[in-house]
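What you see is the complex with one protein chain gone and the rest in place.
Going in written order, the chains are labelled A, B and C, and every chain counts its residues from 1.
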Amino acid sequence: MSDTTSEWIVSPSPHAHSGDTVPKIMGTVIVALLPALVAGVVFFGWNAVRLTAICVVSCVASEYVVRRIMRRDPGINDLSAVVTGILLALNLPPTLPGWMAVVGSLCAIVIAKQLYGGIGYNLFNPALVGRCVLLVSFPVAMTTWAVPNFAHIPPVDATTMATPLGAWKTAWSAGQAPSAFQDTFPLRALLIGNRPGCLGETSTIALLLGGIVLLWRRCITWHIPVAFIGSVAVFAAILQQTDPARNLPVSYHVFSGGIFLGALFMATDMVTTPVTSRGMLLFGAGCGVITMIIRKWGGYPEGVSFSILIMNALTPLINRFTRPHVFGHAVKEKTA
Amino acid sequence: MDLLIQTLIIGGTGLACAAILAVAARFLAVHEDPRVETVSAMLPGINCGTCGFAGCAEYAKDVVLHGAAADLCKPGGSETAARIAAFMGVEVSESERQVAIVLCKGDNTAAKRTVGYNGLLDCGAAQQVGGNGKACRYGCLGLASCARACPVGAIEIRDGLATIHPGLCISCGKCVVTCPRRLIRMVPESRSLHVLCSSLDRGPEVRKVCSVGCIACTLCAKAVNGQGIAMRNNLAVVDYTVPLTEESIIAKCPQHTIEKRPGTKGEAA
Amino acid sequence: MKTLRALFNPRGGIHPAYHKEATDSTRVEVMPVPKTLYVALNQHLGAPSRPVVKKGDTVLRGQPLAESAGYVSSWVHAPTSGIIKAVESRLTAGGQLATVVEIEANGADQAIESPAPATDWRVMQTRELVDLILQAGVIGMGGAGFPTQVKLLPPPGKTIETLVINGAECEPYLTADHRLMVEESARISQGIQIVQRILGATKVRVAIEDNKPEAIAAMESALKMAEGDIQLVVVKTKYPQGAEKQLIYSCTRREVPSGGLPMDVGALVENVGTAAAISDAVFLRRPLTERVLTVTGDAVANPKNVLARVGTSFRDLIGFCGGLRGPVGKVICGGPMMGVAQSSLDVGMNKTTSGLLLLSRSQVHQYTSTPCIGCGRCVQACPSSLLPCFLSENLEAENFEEAERLNVLDCIECGACAFECPAHRPLVQHMRQGKAKVIQLRRQRETKASRKEKAT
Partner (left out) sequence: MEYILLIISAVLVNNFVLTQFLGICPFLGVSKDLATAGGMGAAVIFVMTLASAVTWSLQAFVLAPLQAEYLQTIAFILVIATFVQFVELVLKKTSPGLHKALGIYLPLITTNCAVLGVAVLNIKKAHTCLQSMTFGFGAALGFALALILFTGLREKIARSNPPRCFRGTAIALVTAGLLSLAFMGFAGLVKM
């Protein structure tokens, strides 16, 4: 692209730049993920550290090896493999065995990303592809949830416990009223995070903190998180009106499961989501609706991962059909 | 017994369907001239567009329906033109095959460089910022736009200079249009003596920027006393309509700009 | 005369570091006439002017060197008295080869005697006024260099209702227009009145960015007594506020139609420098042979605003400003956003050169070809609301039909997208390539279509 051996260089305009680079953006995302990671370690202890370490190391190592096999420049210095590793770890249950995490990382980096040619070319969010592959191939291991430290009502001896959504799914089919459900999982527990669930999805406050960092550093815009969480809340409210006895209240739907982790970090992955603001709103709303459909009628208790993957598949079409109105064109239509 | 039933069932369904299709085919008939098919089969099918049409199929349709000339297909050359002419019953004049050549010899070793270049590796893009730092304003930028434009990959960039293999060239002329500095020319295939420079600078400037550029010393023009090589604003320009066989000019040229490039047909004049 | 804040803010735009503090408060210094001058004949848009002098002639200051070679063309005058050393094709500041007149100054700087202004300009016919401006070789000094006399004679049926005077100067580093407004506001306001009278414009909007308080104050006092609907519009500082279409939108909320001209919405934009040059042409009958420009950047010893003769070489300009300080990373004629990088210092400045920027090695930003990560910052930055990321991907894959559908021809090449791109992709170069190719393909389609009609 350039040789700067001689005295000075000639290049096309513009000659000034904002100074931002891809590694800097990925660095900011890692910083934004730290609160959720710390919350994970607080509630799930050593497991959190173990899993995150395994995921990050295997992601970076597999990226380096695959790019070396493909005889491409080792792309690990843009930190995107580290981000994928952390995101994957945050989406896994704390008690997941190590080798499964490695399998998930390999799928994420090799199949979902490097096979397309590395950063910028992948169609699906690598971390989510890794998680869904694990969810589909090891359903039991992926749905045994550890009891968090400082849990609200620790069950007497059991080492595992159902997540709020999981418990609700079984309770709902057995016809239990939602009120009995709320005492085992008070809203406060959902906010702070001392409830069973994936490593990074439990503490809503930590995730919000990370989200604010991302918004401030312009790594994401407000469109996707607001549209995602908004559509989940609206859908839950409609369900609540139609049949209060057999539907969770809106706050439970919004603060439980992977909504905040998905909306702030997974659905806002730059490469696989639409570019225009209208496109992002449509993307967020689509994710919210599909999540609620899967939660209400689907087979899996949590639909965030699948909904984001499906909307990733729709992104090229969304980009094509939500193009902003170009300066000077509206007038042309009228006069032409 | 059931053998009869089987044939009846299948036969009956087949007959019913055939009846429906026969009726439909009558209403939806579309007429197409068969000759277009045969003519487009004769064309090479590269869709290079030098005949001025959007592709071989388009050119074939025009030859058959609107009587376009039969020898417009350059890559096909004279054989294709002859075959189409014979098929369509028209005559066509015999023309010698043309081959592309880059009129510049300044590779990285010969041509000096003033500044670095950082931007799109494309000749057109570099030309918009005044070249890629190569001192000579007329020389080949070596960023391979012509190589990418060549449908048969006949152009290779060696040490920063584009060189065309005459044997591979299908004379479609795409490189001629692509080069932003207009260095590529179509020359008759049999010619072998070429002045490989396009610089219009005066001698002293050329010497400052390139060691093999034409410094307009006019020795070659005098040697053939104006038959085939003429001096036009500080540059020796070969006139390809006049045969040129005087090989002594290669030695006479102080800058070795003149070179003998064997055409594909060996030593023809 | 009213001063008001701009009511409308055009879409997109970026906020680069403006670096104007180095030269925005220093007075303009007049540069002595240099030894040799290189006057290019393709300084303006349209046909390059035809030389009327040849090697060896002696010329006086203000004597025409080349006449206008067509309707869209302009005159070029000798910036000083001296001998013509050469009239030949050379490298120019715009990066192409064009005829350049090399003059060796004889130090006398003797001006040609210009006819005294006989009548008061208010009485003269518009046609006469426009001829005066053409004879003075006045062209747009904002950077494009469109011959002014063509702009001042809109085709019949198109009336100019609003005249917008561009004092925005949104390019970082440059303060030439700013100092011109502070020190020459009288000449500018006279120029505005002349243009208003020629066009018969009922409204005048003088647009200045809010980071130039001194200029606002100076222009306010100069325009105080001017009657009619004149407003000084203080526009929000952002890049590219000074672009023609964006400025018209900020002042009048009208969008110039795609592929159309400002006159299609009854507007016309003139740079403050052009207004000053017009008043010189009409009042003093003086041709445009000098202009104010900013020589700045980390690599120059003491940055200044310089009033220099057209044709002064960059080497002399740098010498006048104390020479270089440390290794030069890049030499740019114009501002950092739309300026043209230079490969040699022996090139003369043009009438449209608003600045000479010398970036040090560390300040130079490198383009790379890392793939686009779809972050969407270029989409937010684009003032024409295009999709630079998809345009650049399609143009890299040479898919020109898709680029045409994505409206590549509406790109104003302001550089905001490439400024924001974290992957450092050469987006503007893709756009330029794309626009040239799409226009070429369109012309081919038209010739083919016309040939088809002839054939059938």
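Assume a contact is a pair of C-beta atoms (placed from the backbone, for glycine too) under 8 Å apart; a residue touches a chain by one contact, two chains touch by 3 or more.
As the structure is a prediction and not an experimental result, all values here were calculated from the model.
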Displayed chains contacting the withheld chain: A, B, C
Touching residue (missing chain; options A:L187, A:I238 or A:A313): A:A313
Touching residue (missing chain; options A:V41, A:V57, A:I76 or A:I111): A:I111
For subunit A, the residues touching the chain missing from this view: 70, 111-112, 115-118, 121-124, 129, 132-133, 136, 290, 293-294, 297-300, 303, 305-307, 309-310, 312-317, 320
Sites on subunit C contacted by the missing partner chain, in the whole complex: 371, 393-394, 396-397
Hidden partner chain, residues of subunit B it touches: 2, 5-6, 9-10, 13-14, 17, 20-21, 24-25, 28, 30
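Simple rule for what comes next: only the chains that are shown with their structure count from here on.
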Interchain centroid distance [CA atoms averaged], subunit B/subunit C, Å: 40
Between subunit A and subunit C, centroid-to-centroid distance (C-alpha), Å: 48
Numbers and ranges of subunit A residues touching at least 2 other chains: 1-2, 4, 7-12
Where subunit C touches two or more other chains at once, by residue number: 340-343, 366-367, 426, 429, 432
Of subunit A, residues touching subunit C in the complex: 1-2, 4, 7-18, 20-22, 24-25, 117-121, 218-219, 221, 270-273, 275-276, 280, 319, 323-332, 335
Complex contacts: residues of subunit B adjacent to subunit A: 113-121, 125, 128-133
Subunit B-facing residues of subunit C, complex: 89, 91, 95-97, 340-344, 366-367, 426, 429-430, 432-433, 436, 448, 451, 455-456
